[in-house]
Each structure stands twice: as structure tokens, then as C-alpha cells.
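Next up is a structure, given as C-alpha cells.
Missing here: one protein chain of the complex. Every other protein chain is in place.
Then we have subunit A:
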């Protein structure tokens, strides 16, 4: 069994060790699969396995164009060549697209309780039908309606600063993804595909942004391999 970490744009043999794992490549034409010996326990979602998976890719991403594979992918030893040949053109096209690029991630947090209170004070979520005698089913639906209206209000409130933050940061990006209110406390999460050499410029833009939006808390991470911008499903 082999554990698959990613697909790279080099047919030359590569070998390195990372946290006790021997990492090597199996080539097909001008691309290769980045693998190590694998077994079931390596696919368990533990902190150690997750960090090793990330470190393996960090060890190669600065040298090669890389398509990172999702965590926990095992292959039979004889299946690698088939995988690469069946998906060769798709892999090649994607590698050309990601060459020299990295992913930066920005998350923004707000005071969820405060924002919820603003929504409740600024809107009347009640319904006159709530005063009518009703059965439990009706009351349940009324409660669901209130919840839905609150969620809609919060999403709308999050959208305004999210749009502004994303507009600011996406200027420096080749591609970008915006997520509004992915969780109650996180009103914004943006992913940005940028040229590796511009990572410093992006960090500077982020610092300016943080100075402007002082009521929010921000998290910048990266550069990462392009996990969010590689949406291939392969067989």
C-alpha cells in the first residue's frame, strides 16, 4: 500500500525523509506521484498524522509545482501508474496553472453574541400567529422561522464587512474564494491564490487591513500548497 500526498511536475526521482516516513516519487511521463509506504493507521485523523501530511508537502512545494491530495488517500502499489495515466492531461493542465503559486488564508472573527443582539433589537422576528393557540408542531415551526430570520439577518450583517475585506485582499490575488459567516463567530474566511514572490506584499496588505478594521480579530496563515484551488476528482 502507498500513501499518496500529491502530484508534482517532475519525472526525476525525488527522495527525502519526513518525520520518519521515507518519501519518494513514482513517475509517469513528465509528472510524478509523491508517495510513501502506507497503512490504515496513517489515515486516522490524529494531530500527528495531519501535521506529517502537511510537512511532507511543505518539503516539496517550494521546488515543484504541486497538486496536494486530500488527507488519507491510499493506493495499491500497482495503481499509481494507472492513476497518473488516466488523469495525465488533467494533472498536467492543473500543474501548469499552479506553478509558482501559493495559497494565503484570512479569517475574521466578530463578537457573535453582540451581533445577534443587534439583529434582535433591530428587527421584529415575531409573528402575530404566535399568539394564537397552536399545537406543538405549529410552535416548532414558528421557532424555526425566528431562527431562520435571525440567521438571514446575521448573514446580511456579515456580508458588508466581508465584501469590503475581500475586495481589499483579492486585488493582489490571481484567484480568490470568499466565504461569509462559515461559523457564528467567524464572519469571513477568504482564500487567495497568489504568486509566491508576492507573499510579502500580501502580508503587508493584510497588516493595513487589520489596522483599518480594529473591531475585528484576524488570522492570516500561509503560504500553503493550493488546497482550495485544486478541485479535481480523479479515478
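What we mean here is this: contacts are C-beta pairs under 8 Å (C-beta built on N, C-alpha and C of every residue); 3 or more make two chains touch, one makes a residue touch a chain; residues count from 1.
Here is the rule we go by: contacts and distances are computed from a predicted model.
Hidden chain, UniProt protein name from the list "Cytochrome c-type biogenesis protein", "Energy-coupling factor transporter transmembrane protein EcfT", "Putrescine transport system permease protein" or "Gas vesicle protein": "Gas vesicle protein". Note on the undisplayed chain: of the listed residues A:10, A:73, A:111 or A:195, the one touching it is A:73. Only one residue from A:138, A:207 or A:221 touches the chain missing from this view: A:221. Interface note for the absent chain: among A:23, A:60 or A:83, the touching residue is A:83.
One of A:40, A:122 or A:200 touches the chain omitted from the figure, and that residue is A:40.
Residues of subunit A in touch with the missing chain: 1, 4, 6-7, 39-41, 43, 45, 47, 50-51, 53-54, 67-76, 79, 83, 105, 219, 221, 224, 227-228, 230, 232-235.
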